[in-house]
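For this depiction, one protein chain was excluded, whereas all remaining protein chains were kept in their positions.
The first chain written gets the first letter, and so on, giving A, B and C; residue counts start at 1 in each chain.
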């Protein structure tokens, strides 16, 4: 159950509401985001929500049967739009392509890719500077210095920046250089990191865990939202199954299911979802046809020489063709609704 | 390694070739299909295939590195077309929709659906009369009598029939009433059944096992092909994973991978792939966008009253809309190549 | 709900009971096994079972909430014992080791292994003559002739025979030469085969499907039982998961869970469960410690030269040591209860 507080609700009125919630046997959590104030109430027994709804200070009250609440579409029917500024919006009908290398490698590399994206009309660039790697002996990224280069060049090209944050201590130093924080699959249930990202006023894209359920992804988003940050994106990037012919199994079912359960935009990552460069395009198009709100895809001038993930990275020609096909598909998709 | 025999190759020349194959340390299997004669040669050591290629009676010879051979695209670059007669072809660019109920229930039911399909321009109807059910106490289908009704009405409407065969003893009685034999997911590795289907001159669609690998599906097709039947279709219908939000996980990756590995057409079954009626359409469209050669989808006049699988079955209005969307998507897809 | 009929219940009284069951809204299935007559009643609405229990011809009536009924422990608290004759019993406290090669290869091979087993006090020998193989070009077993040799030599050594049946047509020819029919993992949901095995008066061991659930295994057993054959064994042989370090993942949890849900004996197959010879022993011992009623393990004089499954097969020395350890563990286990 979610109680949306009125803007003029005072501290003392809020205290009264918290008491009233406890009185009906529910456990309240007060949530303040950049956009509103809520009281999330967890409990099992049936109650008449009008009793609480008529209290002073209450703007609205919603009954949500799911265990996740604030990210549920049951109380917020209008889909979330993420506005990144400079005319770049995502969600609720606005589709965005995010593209770029797995790892930021050098100023020259960033420059070349940013120009390619600009030519193709892509407004968001991805690139990792903190790289989670299975082996401690693998390349772990250029770190904050890499991010600074990445951000400077992107801004020169009117391109927004998305990059992975691996721990709470990186949030503040990254803040100035980033437009969307990405939480990687391995950190999808790093609850301390999620809590801290709730305190930031920049959007966060949460990748589904390597074998995370759809419900767990929604819970992870609930962590960030309930800690104060409403501007969230969910990302399906393939799950771990027994099949060995591809790197992961792209759970295309997750797209309509997530959009049904939540008001948050859903992004697909076809590069990780299949892990094989020659098949990234059909899988990406499948994601668009299934209704995704955006796509994040790995692109590099010479994938064969990329510092990481070369086997699933498109070159300029391949990516340009894919972007054209995505846009053609989008215009058919729009004709359906 | 596959040796394609010349049409005029005599028994005694074939015997010489078999000897020559054994002499280089390979194990030969003679295969005769409705379309050609082959010798499949299994072995590991490297050989100069020209030695065998220059023998009398050899039309062509192909080196295939996969463990499956005849279904591999490495020797047959041209994609297989399945011609069902009356202008109904499938594969190699020809897309077909197959639709119909999970179970054949009555003459009235079949009539109603056949008329709906005819109206929508669908040329192949699905419907089960032998139903594999987890519980022995569930409805197991109308059997052969149901198939007779199903076939009669379809023929009156110019519609082809696909239905599941559960054991070798059913092949012959079904023969007269069927256009495509379907092997269900639970029988995907019923090798005795596959062997026997190799002796029939009607097409066979093999569904991927509930947790079958892409490679195992190709092996199952190899059973049928090597037993004599080249007219095969592969069907992706979702796999079993840990995710519980959908009935199965639709392995969309399998579509481009199967098409890369094999010359056989690839069909998608969105109904089983997600198992939730309200999401069948986006998943079906994803399959089309990924490049599928056809789709098989469950349709019923009143899904709520269907004898089985009602929760994943579309009604007439939903299915008609989906067919329109599929065709719109197909025309964009064709513009890509 | 299960109605156990009295021995003197006549046809006409049975008809009355069937009517009474239908009258309360349940669907009855009459079951006749070698040991008794039952009416299985499937329905959802709550009823007072005493109404049916007091009818003439009813020996006893049991309320079973599971969807599987006859294999449930809810109506039959005493565990099933399988008596193979000559003092070989299995289940309900009687532990048996089954051992032998993956494939029957020759008279010499069978002789050597039978002598080894006799020396070790093992009373049941396994060996395949019909081999399900992923590739049609692999060795598929010696067939019925192999089974005849296998059976003859085993009988000379006082050893019982278990071997896999792959299709209904093999049941009758195998009958004379076999003590336990084995249903393989790939045929675990071959319902036609299960139905036919219900008509035989020899025990049947059903292996869990490659990715079968515990519930599906119980349903498969319900097929055989409800078709007339009560003498069933369940076999856990490892399931398919994402982990690649072993051939399968041994679901040790399945042992206590199956024993809690069903009265049927539970056998473990450590050879397939891990697929790596050097680790078969610890996994086998784990199965015994978890409470298994028996074990089936692959043994060959020279595993390196075995026609199939050599990588998971123990030699004579290894198997003898394992049998000793199993017996030591069994005596500790008995001290626990």
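Operating definition for what follows: a residue touches a chain if its C-beta (ideal position, glycine included) is under 8 Å from a C-beta of that chain, and two chains touch if they have at least 3 such contacts.
Treat the numbers as computed from the prediction; the structure is a model and nothing was measured.
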| item | value |
| --- | --- |
| Left-out chain, listing which of the shown chains it touches | A, B, C |
| Touching residue (missing chain; options C:60, C:83, C:201 or C:243) | C:243 |
| Touch with the omitted chain, as defined above, among A:219, A:250, A:279 or A:323 | A:219 |
| Hidden partner interface residues of chain C, rising order | 211, 213-215, 239, 241-246, 249-257, 260, 273-274, 276, 278-279, 282-283, 285-291, 325, 328-329, 332, 335-336 |
| Missing-partner contacts on chain B, residue numbers | 211, 240-242, 244 |
| Residues belonging to chain A that touch the chain removed from view | 27, 29, 40, 42, 67-68, 132-137, 166-169, 186-187, 189-193, 195, 209-211, 215-216, 219, 222-223, 226-227, 240 |
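In the analysis below, only the chains that are shown with their structure count from here on.
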| item | value |
| --- | --- |
| Chain whose mean Cα position lies farthest from chain C | A |
| Same or different residue numbers at the chain B/chain C copy interface, by half rule | same |
| Rounded Å distance, chain B centre to chain C centre (Cα mean) | 33 |
| Where chain A touches two or more other chains at once, by residue number | 211, 241-242, 244 |
